[in-house]
Structure formats: C-alpha cells, structure tokens
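Only one protein chain is missing from this complex, and each of the others stays in its spot.
Going by the order they are written in, the chains are A, B and C; count residues from 1 in each one.
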Amino acid sequence: MATQGRVKVGIIGSQFEADIHAASFQIMPDEAEVVAVASPTPGHAKALAERYKIPRVFTDYRQMLEENDIEMVTITAPNALHCQMTVDIANAGKHVVCEKPLCMTLEEADLMIETCRRKGVLLMYAEELYFTPKYVKAKEMVDQGAFGRVYLVKQSEKHFGPHAEWFWDVSKSGGGVFMDMGCHGIAFCWWFLGRPEIKNVYCQMGTYVHGDRTKGEDNSVCIIEFANDAIGLIEDSWARRGGMEDRIEVYGEGGVTHADLHMGNALPTYSEYGYGYAVEKAPTTKGWTWPVFEELWNYGFPQEMHHFARCVRGKEEPQATGEDGRVVQQVLYAGYQSAGTGRKIALPFKPQGVKAPIELWQNPRT
Amino acid sequence: MATQGRVKVGIIGSQFEADIHAASFQIMPDEAEVVAVASPTPGHAKALAERYKIPRVFTDYRQMLEENDIEMVTITAPNALHCQMTVDIANAGKHVVCEKPLCMTLEEADLMIETCRRKGVLLMYAEELYFTPKYVKAKEMVDQGAFGRVYLVKQSEKHFGPHAEWFWDVSKSGGGVFMDMGCHGIAFCWWFLGRPEIKNVYCQMGTYVHGDRTKGEDNSVCIIEFANDAIGLIEDSWARRGGMEDRIEVYGEGGVTHADLHMGNALPTYSEYGYGYAVEKAPTTKGWTWPVFEELWNYGFPQEMHHFARCVRGKEEPQATGEDGRVVQQVLYAGYQSAGTGRKIALPFKPQGVKAPIELWQNPRT
Amino acid sequence: MATQGRVKVGIIGSQFEADIHAASFQIMPDEAEVVAVASPTPGHAKALAERYKIPRVFTDYRQMLEENDIEMVTITAPNALHCQMTVDIANAGKHVVCEKPLCMTLEEADLMIETCRRKGVLLMYAEELYFTPKYVKAKEMVDQGAFGRVYLVKQSEKHFGPHAEWFWDVSKSGGGVFMDMGCHGIAFCWWFLGRPEIKNVYCQMGTYVHGDRTKGEDNSVCIIEFANDAIGLIEDSWARRGGMEDRIEVYGEGGVTHADLHMGNALPTYSEYGYGYAVEKAPTTKGWTWPVFEELWNYGFPQEMHHFARCVRGKEEPQATGEDGRVVQQVLYAGYQSAGTGRKIALPFKPQGVKAPIELWQNPRT
Partner (left out) sequence: MATQGRVKVGIIGSQFEADIHAASFQIMPDEAEVVAVASPTPGHAKALAERYKIPRVFTDYRQMLEENDIEMVTITAPNALHCQMTVDIANAGKHVVCEKPLCMTLEEADLMIETCRRKGVLLMYAEELYFTPKYVKAKEMVDQGAFGRVYLVKQSEKHFGPHAEWFWDVSKSGGGVFMDMGCHGIAFCWWFLGRPEIKNVYCQMGTYVHGDRTKGEDNSVCIIEFANDAIGLIEDSWARRGGMEDRIEVYGEGGVTHADLHMGNALPTYSEYGYGYAVEKAPTTKGWTWPVFEELWNYGFPQEMHHFARCVRGKEEPQATGEDGRVVQQVLYAGYQSAGTGRKIALPFKPQGVKAPIELWQNPRT
C-alpha cells in the first residue's frame, strides 16, 4: 500500500452514517479520498456514489475488499454485522473504522481486536465525541486545571427515535437507546476523565413511549462510578420531542462548564414558511426552530475521519480504538444487567453466552 | 382565635430561613402579619425584629407560645428540633408551618402528624417549590395536556455548601445535601406527577469536595420509579461552584419543557466594580454574574406563606402537609439505604431504630 | 373621600388594557379595589365586571364619575380620548391614571396637567416599565455603581401588530408603532438615566409589512442624545414574527447588563398538542414556544397600580406623572419630524397646530 498521498477509503453502507462518512472526507479532503462504496440493496450504493462522486460501486463488500488500492474501510452497517465485516476487512489487509457500538458481544470484541492485531491493521472505533470541537474545548480546560479535580461528568443524547428500521429490532441492534446512544455517553465520560478504571454501573431504563414499535428501551439513565472517585451520569432517550439534544456538564471542585451542541450553538429562528434544513431529526422548519450550521463539523465527524486517515499514514496515534469499544461493550452489559436486577454491577463483568446485551435486562445472569 | 382579619404569626428562628419568612409576609401583607419572633441566641431575634418591625421578641419559643393572639407559628430551627417544636406548638393550640425536611425520623413524622390531628391544628409543610411561579407554570401546561403522558421529571439544586454550620454536622441535620436539598426534589417530582405511589428509590452519593468539613454527602443523584410508570431524577450538590442552580426538566411523550430559576431568569451582567446583591450564595458581584430580581417571589416563598395564612382562615385547603413531609422522609430513608447497599429499595421501607437518615448510608439495614 | 381603607377604583374601558388593570388590582389587593367599570359598547363592561366581580357597570363613563366613593379612575380608551376623559375625571374630583401615550398633542398634555393641578388631583401616567421587576433590578445595579457612568441604554418592544383595530387608524391613535410602543422606550431611557435633559432626537421609520392595513409606521429606530452625554437607542416593531419581544441593554464604562422579559424569563417548551396560554400575542402554543409565568407581575402592572393607590393615600410620591407623559409626547413629535426630514431634531420642539404626531412625518414643519 501507499506510504504517502491521500489514503484511499472504501465505505460499507449507503444510508445515514455512510453519508456522514462520505461528506466528512469531502469537508477535510487533504488526507483521504473515498474511492469505493458497497451496499447490498441495488441502487443505494450508486445513489451515494453519485452524490459524492465516488468512482467505484459494489453490492457485495467482499468484492470491494479485493480492490488492492483501498487502504481503509469504514463500517456503517447494523451492529450485528460489525464483527464479521471487521474480520473480513482485516483479513484483506486493510485498516478498519467501525461505527459505534463496536459489536454485539464481548466475544466479538475480542475477536475483532485479536484479528486486527494479528493482521497488523488498525482497528479504529468511530466515537466522534472525542473530536467534537465544543467538547474538546471542555476537556482542554479540565487539562489546564480550570476546575481542579472533576467529580461529575454528564452526557446526554436525546431525540424521538432512530432513522432506520433495524434499530427498533433488538435482534439486529442488540438493544434500544442505551445501546444506540448510551455507548456515546459511556465512551465520553471514560475518555473525558482520562480513562480511569470503572468500578461499577447502575442503569435504569424502560420502554415509555414506543412500546408498540420495539422491545428495546426508549429511555435510560446510567450512573458509572470510576476508581478515581468521579462519577458519570448518562441520559439517553428516543422519547424526547422537539428535535435533537446532545449536551455535557462538567463539575469540578474548582468550577463548572456546560456545552450544548444544538440549542447552544444554533440560531434561534422563527419562520412562517419553512426553509431547507434545520438539524438532524428536527420535526419541522416552521415556527420556532434551532437550525445548526456546519452540522458535521460541529459534531467532529470530519476531524475524526481526518485523524483516522492520518493514523493510517502513521502521522498520529489512534485516539479511539477497538479497546475503547470493548470497554464500552462491557459497560453496556453491566448496564442492562443492572436494569434487570436493580443493583449496581461491579466490573469486570463478563457473563458467558450473551447474544445481545439487552438479554441481560429481561433475563439477568445470577 | 380570630376568624377574620390578618392571621397573627410567630416565627421560631432568626437566621436565613427566618428572614425569608419575615420578608415573605411583608411582600404579601394582606392575609397575615408577623407579631413575634423567638430565638435562643441573645440579640439575634431582636435584630430580625428590628429589620422587619416585629413587635414582640422572645429567647424561649415556649414563652412565645403563651401569647394568646398568635395563631400560626413557623419553624426555621435545625432539623433535629422540628418534632419537639411542632408538638409544643400544637399543644398550645396553634397552627404549625414546618420548614423542610419535616424531621429526622419516621417516628417523629408520625408523632407530629398525630399530635396536630388530635389538637385540631394544621401541620403545613413548607415546600416552596409547590409555589414557585415558573414551576407552577410547567405543571399547568402538563395539566392542560401539553406534553401528553409525562415519563420523566428532573429537578436539581446545587451550590457550594450551606450557609449555617449545623448543616455540616450530621447529628443536627440528619444527613448531607440529599437530606438538605434532595427533600425538595423528592417532594417536587412526587407533587408534579400528581402524587403517584412510589415504587422504589436508587441513590448514589459521595463526599467529593468537603470531606474536611463534614461526614455528610456533598453530592447525590437519586432515581425514583413511580407506579404510574414515570421516573424522577434528582440531583443535588454542595460542591457546585459559580452560584446557585435550581432547575427542572419535564419530558412527556408529546413534548418537553425546561425551567431554570437562576441563569434562566437573571440579567446577564458584567461589572468591574460590583454592586449590592446578586443572588443567594453568589460568590461575587464582580465580573460576569447572574443577578436575580425579586428573588423570594420567584422562589414562591411569599405565595407559600400567603397560602398557609389563608388555610388558617379556611379560605384554602393546605397543598403541602405533614403527610407530604412524611412521604419525603421515607424516600430519604430509602435513598440512604440504597446508597449504602448499591440496590434500589422498594417502598414501603420503614426500618426501626433509625436516629438520623444518614446512618442508613454507612450502616444499611439488612 | 376616605383617608384610609382600600382605594376605590373605577376603570374606563373593557378590553385588553382594562383587563390588565382589573387583574392587577386583584393580584395585589391590599391597597385598592375596583368598584366600577364603564365602557360604551353594551355588554363589554358587564363581561369584564363578571370576570373580576366588579359590582357596578356603566356604559357612560360620565355617569360613573358621579359615584361619590370612587377615588381614582383609570383610562384605557383610545389615545384620542385621553385628554377629554382626564379633564372630566379631574373635574369630578377624582385622581387619574392615564394609559400611555398620555394624549395626542402637547396642548392636550398641558391641559391635562393644568386641570389636574387646579383640581388638586393626581395625574398618574401608566408607564409600567418603571415597575418591571427585571428592569428595576438593572436600575438598582446602575444606582449601586455596578457599571460606572452609563453611556448607552437600549430598549425594544416588538410583535406582529396590535390587538385592537383602532391602533391601525392613525386618526384615533395619532401614529403607528413609534407612538404605540416607542413611548415606552422613550420614557424608559429617560427615567433609567435619571431624567436628564434631552438634547435631540433622530428617528427612522417605515411601513414595511402592514401597508395594506395602516398609514402608520410599523417599524421604527430612534436615537436620543441626552445632555449627560448618554444616548438612548429605541427600537419598535409591529412587523416582528414569532411573538413578543421586550428587551433592554445597558452599557457603562464599567460594565453591561441585559434583560429580556420574554425568552429571557420563559420556559423553553415544545408541545405536540398545545396548551392554555403562552404569552401576549404568541402565534400558537404548538411546536416550540416561550410561555411566560405570572405575566402581569413580570411586566410590573400590579406593582404599578399598587403604587398609584398608595399615592392616593399619600403613602408614596407618584413616580410616573403627567409631566413624564408630556416629555414623551415632545419626543414623539421630534421623532416624527426627524423621520420626515432626515435630521436630528433639537429639543425643545413645540410646533403649533399639530393634530396627531404622525402628521410631522409626512408633512414636517419647517
């Protein structure tokens, strides 16, 4: 493979997240270019390819993996497919970028990490909150001592339900909103506090609004106690009306800071007539709305993909790895087990034979 | 006692809360007037009396209770004294307004309720959040169907530590910030949701910042599951820098609303020189600050005292009673037990022999 | 007339402002009570009387003035009627509260002031911004030296057009939004700065949106230069979508403060279903809205009427008088003249023969 020039990228998937990946590489084009896309549904990959001028299109990602010049492949498929795809990509000798959550089970996580290690490719975990500019600023202030010792970090992500059908089917997703978006908050708090040991996890969840559509939880509250005597409080919801919410709060003995990616950045706007686009999952553009500007950049997606491409060239060390994804996976296990038992669950927690984390909610292990 | 005219009120205490009571009756003067104040420290009651032109001053509240014309007495003394004072006031045939939390133990709560019932006087529980105008507006919108079924209510109250020394001494206070301010959030969520049965309580707490001053917790996170399939999330802190925070969030299947009593009402202000007063527990009036206006009115204290006076005259039914305080007390027990065991605690939960709720944190009952 | 007890009040009018007056006396009932209402349209006064339990109803206000026990009469009729009503009330020996703007012409203002002076009754000018709690807090901070010398004060008031038809007819109103709401900003800046001499006035205005409904301006920007080397910047609009706006900004050499009565106090709220009431002139209660709480109190109406009643009893000195209204009237003249000539107009400016201030816009005096 090349040792210089722009990294050649293939994308698996053609929907919401695949679009974000393609757009992100276009926003920061100096380190990478997307040369191929693969998606099984006829026409889908082609549509994405046309939108972003991607030259090669495949319906079977395995065929795409045979292209010699592709150096890095990003996975945006449903959670249940992450492991097999990662293994296939690694076996093809290409670097892997895997969307969150890493996979379904801890065994899968181990297999993914081990396979990539063995094949000498990078397994990069696409947690964009590590790159969100506003959140990065909060971490910089912490690192500069602004707040002294931090004892509480909060992260929440809420909207009125996911954009694709497979999220509602827990056999494909592995769980509801805690799996889908709680994984962000878990990764965030852990990273933000400097990756301390995790002592235990408590989680409360329920299906409050969408019981007719899913067996998955649509609201969750999770408390993590870390070994450095700090806690994380993570709230997620598919039952929040009025658009997206993505917020953090940081409390230290010497100060506080808050960041809100939506209402906190947007232009308060009233329109009788509507307009083009407000923000991901906005219900309307009429009346009062909170349009964001440069949405992907403010989430950190282009910066994240830019970083991953530079890692492939050896210019940077991966800041979000398969190991991070595995830590998150174990907290997901513990969270569902906690919701099922009403107790906080100490880590390490590695029950055998789990197929989907959500099982531990309805049938907790003893 | 009189059946018309302004209700004659005596206040027990002379510090922070006593001042709030005296000021509140002055802000809404048409239903009540403060005629006496009692406080054991020589000079303290006199100072309050001069500030508010209160004619009669006592160092022993029992002497004040011998004044025949006094119809209602408000208690602002430390928590450990609430029960005895209530019993004494009731035995003197006067109506009782008791500051939060109601008392130390469930046995005390029962005694207070029973004594007042037997003596035919009202036991009114001073939970001002029931009267906070901004929060009342949120409840009105809920009652008008704005949000459909509500599944999550949050309340938080945070600052950098209490104003009086006795709060730090758990033998006088019964507990730390969960006892001091968590009682507000518990009462609020329960009232806001229409007083549903409480199923269980989970609480996480720690002494993160003030371990040199207190054995009490200085930060707590509490999750309550209600029988109507809604949850309450209550956060309290004595470790929050930058001034007061008092906020709610309401989530229903059909909408959301937020209210913030401080930053959400205040005038964003920058001053090189400082000025008279910003807000309770503000660290400074220089630099950027968030001064409130008509602070007591925006908390609801005058409206609360006005309501209690009208209850004495039979014009209204008490909206906050000893029974409310007892419900809160049981949740406080369950919260400390939960923090001590790492489990959610089902209600009813009535352990015997508790002297201070905080005991259940370090020595949970089996 | 009585020298003690609650002041007996009569209201002229039965619509928007009359309702505010009646409600205000009810919110702060200890100093006054409304005993009569007069309105020419059959049924209107009766409806208001029923809503607020007002015992006496008149269709001719002159008849109401014959009631001996009435001590104070408030005028909420169209601007063109203010002068005659004031003269009639004064001649009946009763104190006058006149809504803003004071009248149509400077000659009327002089007659109103002179008549009240001669008859020994108070002429009180209903500028509620002098009593708006949030704005009063800003003034207190100024008076405490928070910002050093203030060089710029801004006030704006905007919505999408008035609630009653007569406002659109400049023969009844005397002008458009500058007359209707600019009078607030003029009075506010002058009062806020300590009533300094006014040097000159510049005003820009136009009919930008409602040209099919009115000859009056629907948007205005006004700059006032004061003798104490400070300026006022006043913006008003009947062309602002999305609900009410009422804001101030204060700039001193030592600091700044901002206050917003609507978005700055409200509960950010999203509702799929709607609810009872959001705020004056809100277009809807569905979607994102900004409901206020205790609207009248936050504007200062009850405090204003309470103050006026106490003035009648000699307990306070009127803070808003006919003289204030006359100052505003002269600035209204100068503003329209400025808009007509494109020049700043020095005060004093007392053109003869003006019938309605807006005349000076289309036909400025030379």
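Here is the rule we go by: a residue touches a chain if its C-beta (ideal position, glycine included) is under 8 Å from a C-beta of that chain, and two chains touch if they have at least 3 such contacts.
Here the structure is a predicted model, which means the values were calculated and not measured.
Student: If I consider the whole complex, including the chain that's not displayed, which of B:257, B:289 or B:329 touches that chain?
Tutor: Residue touching the chain left out of view: B:289.
Student: Of the residues A:165, A:294 or A:317, which one touches the chain left out of the display?
Tutor: Of these options, the touching residue for the absent chain is A:294.
Student: Out of A:119, A:134 or A:281, which residue would touch the omitted chain in the full complex?
Tutor: A:134
Student: Please identify which residue in A:61, A:125 or A:147 touches the non-displayed chain.
Tutor: A:147
Student: What chain B residues would touch the chain not displayed?
Tutor: Considering the whole complex, chain B reaches the absent chain at 241-243, 263, 268, 270, 272, 283-284, 286-290.
Student: Please give every residue of chain A in contact with the chain that is not shown.
Tutor: 29-30, 133-134, 136-138, 140-141, 144-148, 254-259, 264-265, 267-276, 285, 291-294, 297
Student: If the missing chain were put back, which residues of chain C would it touch?
Tutor: Listed in rising order, the touching residues are 147, 151-152, 200, 202, 204, 206, 208-209, 219, 221, 223, 225, 229, 231, 233, 235, 237, 239-242, 251-256, 342-344.
Please note the rule applied: only the chains that are shown with their structure count from here on.
Student: My parser should flag the chain pair with the most contacts; which pair should that be?
Tutor: Of all chain pairs, the one joined by the most C-beta contacts is B-C.
Student: Tell me the angle, as a multiple of 5 degrees, of the rotation that maps chain B onto chain C over the C-alpha atoms.
Tutor: So the copies are related by a turn of 180 degrees.
Student: Rounded to a whole Å, what is the gap between the Cα centroids of chain B and chain C?
Tutor: Taking the mean C-alpha position of each chain, the two centres sit 39 Å apart.
Student: Chain A to chain C: how many Å between their CA centres?
Tutor: Chain A and chain C have C-alpha centres separated by 55 Å.
Student: Counting only residues that touch at least two other chains, what does the list for chain A look like?
Tutor: Within chain A, residues 241-242 contact more than one other chain.
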